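Of the protein chains in this complex, all but one are displayed in their positions.
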Amino acid sequence: MPVRAAARLRAGARTLAPNAVLLTLSIVMLAALWLTSTVSVAPNRIVPGSAFDVVAAFGVAGALLVSLLLLALAALSLKAERVNYQAMLLLVVLILLLMPFGLMVAGHFLIDPALAQARLGIGAGYWTLLFVLLLCLVELRLRLGLKRLATAALLLGVALVWWLCARLWLDELALVQEFHSRQSAFYAALSQHLVLVASAVGVSLVLGMTLALLMRRFTRVEKVGFALLNFFQTVPSLALFGLLLAPLAWLGANVAFLRDLGVSGIGNTPALIALIAYSLLPIARNTYIALGEVRPDTLEAATAMGMRPAQRFWQVRFPLALPVLLEGVRITTVQAVGLAAVAALIGAGGLGTFIFQGLGQAAMDMVLLGALPIVIMALIMDAGLGALAELTRHGGQA
Amino acid sequence: MQASVVSLRPGFALRWLVPLGWAALLALAVFGMQYADGFFRWIAPDARQVIYSRASFLDLLGRHLLVVGVAGAVTIVVGVLAGIGVTRRYGRDFLPLAGQLASIGQTFPPVAVLALAVPVLGFGTLPIIVALMLYGLLPILRNTLAGLQGVDAGTKEAALAMGMTQRQILWRVELPLAAPVILAGIRTSITINIATAALGATVGASNLGDPIISGIVNSNMAYVLQGALLIALLALTVDSLFDLFQQALAKRSAA
Partner (left out) sequence: MIELSRVSKRFGDTTAVDDISLSIPSGKFCALVGTSGCGKSTMLRMINRLIPHSDGQITLDGEPIESFNPVKLRRRIGYVIQSTGLFPHWSVARNIGLVPRLLKWPTEKVNARVEELMGIFGLPVDEFAHKYPHQLSGGQAQRVGVARALAADPDILLMDEPFGALDPLTREKLQDELLRLQAKLHKTVVFVTHDMDEALKLADHLVVMRDGRIVQQGSPLALLQHPEDAFVESMLGGLERGLKQAALTRVKDHMTSLGSAIPAHSRIPGDFTLRQGLSMMMRDHCDRLTVVDASDVPIGELSLRRLIKEAQTERGVHRAG
């Protein structure tokens, strides 16, 4: 108690002190803006571009405007008050909204309209600015106690503006050009990726939950089961994909029934099997833990009140276990999004194809076209399933 | 003293058996692979050459370990220090952000991190080390935070009341109590990094991922199998070593 009271006292005294986090982040952004390249311009998609600094990209006026906005952010962070946090939130959103226009300006200054192939690349400074602004947003969300939904809506609004700009005015941007030149391939890869993730998670959800229930019932299965699942988790994904190639190729070549099912060493089957093998552990483990965490006296009370075993499971045990179980689904899904990218190496398709093709051709824009959507997809899945898990916690129980 | 050593022996030997066994298998695979020509010929009858020979397996293993080791050393130092820093009074401002970052960072797929490192750092060993550092940092930071914050506030208050300095509390109370959780984070980080380092072969870093990638590209199953076998054995060796450490730590804190 005294410790907590003292902490509160300190926190109270500190409200007028600067917010060190936002101050640091503002300074980092200013440094990144002036010390690293903002954009690069390349004559075509293979040749590496030449870098340009902030003045060359945005002009003197533009560079000063951005710097002033960042300085204002730094100044506001000197007093940790709610009003200042609100003003900073506004500023951060404003800068985020202005960023695509900066690229337009840079395109206007630096790209010769006569060169049809010329493209504008985003530089380290610009990426840093974007990343740190998102960090600021996270920090402000925590300080202001914003709801998850409010932040999501805010980000969605910003994303919408960005998308509109990319759609309408940012044709010179390398990423946009890359997208235009392989639009149909992109959508195909995206859906392949989603289908792969969804089917892997779906199958392992059924298998994993069954396994967890079996392990709850038979202790001997428990030991062997977890040992096996842990073993799979330890084997590196690339190795597991590789190890599956040989036996599956053999099966596909020698067992007619499996060949008809589409089993072969390369492609979807080994990818799906490997993804399921990896997904089983988090799901089975979380289901197992979740079911075990339901307090025994709660369950006994259910029995004592005259619930049948099935009623007890579906009305008490399962709903109480659901949040932890969904946590397992979240971990699994996010992991599967990343692993499915590796699966592109063995011909499973998906967004990983762009990454590895791009790396093979040294075409960085193509790598980005694969990597960025994967990151965004993982973040969306993470946030969505996290929110769902939160929703299932009835009455905010711990 | 003597007696206790003797009595510990059987359990001691038994515990080391698992990692030693995996290590022996790894060594056998590294040195014996070239003699298994017949087996790999059977795996890939159509291939011109069945034993990967662009670099020796020992070489590949060494480079793999170097990359993971360098990245691991940096991440452990930085991650644990950062975790300690943000839980002290002077760094407390950064605690919420660090906590959020550690959990959000977990969602970044390693492949994507690697892919995003290449445009900035170019091809070769550097991007893979940086990617491994970025990716490996978060489990360690997260577990350091969880471990330090998991120390009972009453315990810390008692330590303070006994007259321990902040530094003594950190070294004698907080870190020993948080050690198992921190070690678990290091284990996760290193295990993931062994796997992710193999992907470095796609960005021009030469390591155990090389045989797999070139095997896939040339559809030579024998190569794939060789690479996969070695990485799997390496991962299992290191993981079982960590298992040993964790058990030792658990035994110590239980005693």
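Order of writing sets the labels: A and B. Residues in every chain begin at 1.
One rule holds in what follows: a residue touches a chain if its C-beta (ideal position, glycine included) is under 8 Å from a C-beta of that chain, and two chains touch if they have at least 3 such contacts.
Values in this document were obtained by computation on a predicted structure and should not be read as measured data.
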Worksheet, complete the sentence: Within the entire complex, the undisplayed chain is in contact with A
Response to the item:
Missing-chain contact, candidates A:Q117, A:T303 or A:Q361, resolves to A:T303
Response to the item:
Full-complex touch with the removed chain, picking from A:G157, A:G202, A:P319 or A:G384, is A:P319
Item to complete: Quickly run down the residues of chain A that touch the omitted chain.
Response: 295, 297-298, 300-308, 311, 316, 319-320, 394-398
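Please note the rule applied: only the chains that are shown with their structure count from here on.
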Worksheet item: Given the complex with chain B, which residues does chain A contribute to the contact?
Response: 2-3, 19-21, 124, 127, 135, 138-139, 142-143, 231, 234-243, 245-246, 249, 265-266, 334, 337-339, 341-342, 345-346, 352, 355-356, 358-360, 362, 364, 367-368, 370-372, 374-375, 378-379, 381-382
Response to the item:
As the complex stands, chain B meets chain A at residues 43, 93-94, 96-97, 100-101, 104, 106-112, 115-116, 118-120, 123, 153, 156-157, 160, 191, 194-196, 198-199, 202-203, 209, 212-213, 215-216, 219, 221, 224-225, 227-229, 231-232, 235-236, 239
